[in-house]
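Only one protein chain is missing from this complex, and each of the others stays in its spot.
Chain lettering (A, B and C) follows the sequence in which the chains are written, and residue indices restart at 1 in each chain.
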Amino acid sequence: MAFWDFANPTRFMRLTDRVLPWLIGACAIAFAIGLYKSFFMAPEDYQQGDTVRIMFIHVPAAWLAMMCYSVMTLSSIGTLVWKHPLADVSAKSAAPLGAAFTFISLITGSLWGKPMWGTYWVWDARLTSVLVLFIMYLGLMALWRTMEDPIKAGKAAAVLTLVGALNLPIIKFSVDWWNTLHQPASVMRLDGPTIHPDMLIPLLVMALAFTLLFFTLHLMAMRNEILRRRVRSMRQKAAASARPAAATASTQAAE
Amino acid sequence: MNGWVSALFLRELRLAVRVGGSGVVGVLFFLAVVTVIPFGVGPDLNLLARIGPAILWIGALLATLLGLDRLFQADRDDGALDLILMSGRSMELVVLVKCLAHWMATGLPLVLAAPVFAIFLNLDPVAIGAVTLTLLVGTPALTLIGAIGASLTVTLRRGGLLMAVLVIPLAIPVLIFGVSSADAAIHDPVPFLTPFLILCALSLIAAVIGPFASATALRFASD
Amino acid sequence: MSGGTALVVTGPNGVGKSSLLRTLAGLVSLMEGTLRLEGGETDLTPFEHTHYFGHQDAVKPALSVQENLAFWRDFSAPATPESFAAGTIRPLEALDLLGIGHTARLPAAYLSAGQKRRLSLARLLVTPRPIWLMDEPTSALDTKSEATLLGLMNSHLAHGGMIVTATHTPLALTPMQKLHLDTAPSEPEETA
Partner (left out) sequence: MDPFDLGPHAGFIVACYIITFSVVAAVIGWVLIDRAQLNAALKELEDQGITRASNKQNAS
């Protein structure tokens, strides 16, 4: 294996050593402010009452679910086009996080839906496409788990990730293309957000907190993945190296 | 006497949980089946609530069959099956233990996932409980019946599809009583217990016939 | 054949050496004739006195080396008739003896073909059984491991064990009988 294949991960480990404490601190502060604002500052919605507080989790989690897939898509391009050694590490460690955020957004969404719509789940375009995203994440994780060789698994998963990226625009625009129960976008709009600043600010702080959480966990998971590969290659070396002790075991047999 | 049973059980469980993780993939397949049905029949929640137990049962049946083709084939491919046959242990018991471990690794996750998927299908709490209970009792029967098919097709390179064809007719009684007892719990006038007890009986019968039939088939397979 | 001897089966490819061994192992049913084992434990069949060491290693890559071996030790029923006096050794010692002790905690997927073969061989050492049926035991082994194997086989014979092996490599086993199979063989009847 060429030297630079390992130089990059090693430099990466050194870099993250320095960045991670700051990231963790920033994440904790953002969550403290965000949770405080969303419980104590944000007013009740005139229609939804206090259930609007679910939105402060639900919306950031849903954004993160999509952003995480975007990160994986970029990483997959990195794997296939530039063959960067860290690209498939990044894609692999992002998948469980994406699955977790998607799960959170699905659960909080259905817990919001029960009092508001009268049912936990409807098969509308937005919900269904997010469910499909969830299945994609789990399928990718299963693919990575099943294939023994990480390089081959990384390439196979990269192809699947890129094909699955078609789902992202469907999720984003499903509320506009099909007339469904789920409310249309109210923050990410070309003509500016349509919700009141008192609600918008906690929402944005929570979104920032979730994003910081994602990057923190992503960097930590990437470090783990690099370690995992190191253990793997060292184990292969360990199996191949016949140690001197083994050489003496000869014909004086099973006594 | 009991040492080897637990050794075999632990080995099977370890193999199922490590690389490959067939249990997780089974649940994923189950989820995919449940997701696909509303696209086919339309998103009408009342309709889905009515056919929900059937969807869950068919999904569980397919997911169980999908995971079964490697039950004996993996051991045959690397020569372990020959050694198991020569081990001096009762082959019927070996099959039973393998099935039990396989059910723990793939069947039980399906049962645990069923209540979650039932929410997608708009089932009410009583129906969710009933379906989960019937699946808990019925999926061991599916595994044990599937083991017969798995041992019959163990010598074939691509026996998975043939196995499904062989096993599905045998699994129909389980499906009938599983779905009908779940339905009985939802629609009040019909008694729940009658079909449920028949389902229990089917599982017990499968626990007797399955190991004997597949042990016989495996002995022939090594010829 | 009596206890403490080896039978080396030789002959050209496709003559039926492997079939003979598989028949002796009880994996293929007899067309005609009978198999008889004298002095064995009566409640066990001949096959349950036998270790079969075939072409396949029966090694699970997902399990560690030690787990692989421990499973076969716990799973296979031991058979120790009176004429057979070999003691057993613990899995780790068996692995050390075969020169793969350092891999004990690694997943078996990392082993090379020869190391897997040796792991499979360790199986014969951890469960005592008087008869070893070995089909091409030296394949995939280097010279050093071949010498180790030969030592193990001779020590097995010295303890009153019995070996039937099909091979192309000359093996210095003592005492040894030879059976040369040629084309159109008649099914030999073994009385052990």
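Here, contacts are C-beta pairs under 8 Å (C-beta built on N, C-alpha and C of every residue); 3 or more make two chains touch, one makes a residue touch a chain.
No experiment lies behind these values; they were computed from the predicted model shown.
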Checklist entry - Which chains here would be touched by the one that got left out? => result A
Checklist entry - From the list A:80, A:160, A:201 or A:220, which touches the chain that is not on show? => result A:220
Item to check | Absent-chain contact - pick from A:57, A:133, A:153 or A:205 | outcome: A:57
Item to check | Hidden partner interface residues of chain A, rising order | outcome: 1, 3, 6-7, 10, 39-40, 43-44, 49-51, 53-54, 57-58, 61, 96-97, 100, 103-104, 107-108, 111-112, 114-115, 213, 217, 220-221, 223-224, 227-228, 230-231, 233-235, 237-238, 241
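Going forward, only the chains that are shown with their structure count from here on.
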Next on the checklist: Looking at chain pairs B-C and A-B, which one is connected by more C-beta pairs in contact?
Outcome noted: B-C
Item to check | Distance from the mean Cα position of chain C to that of chain A, given in whole angstrom | outcome: 52
Item to check | Inter-chain centre distance, chain B versus chain C - centres from mean C-alpha coordinates, in Å | outcome: 37
Next on the checklist: Report the inter-centroid distance (CA atoms only) between chain A and chain B in whole Å.
Outcome noted: 32
Checklist outcome for this item: Multi-chain contacts in chain C, i.e. residues touching at least two other chains, fall at 61, 109
Checklist outcome for this item: Shared-interface residues of chain B (touching two or more other chains) are 19-20
Checklist entry - Where on chain A is chain C touching in the complex? => result 148, 235-236, 238-243, 245-247, 249-255
Checklist outcome for this item: Seen from chain A, its contact residues with chain B in the complex are 110, 119-124, 128, 131-132, 135, 138-139, 142, 145-146, 148
Checklist entry - Which bits of chain B are touching chain A when the two form their complex? => result 19-21, 24-25, 28, 31-32, 35, 38, 43, 45, 48, 119-120, 122
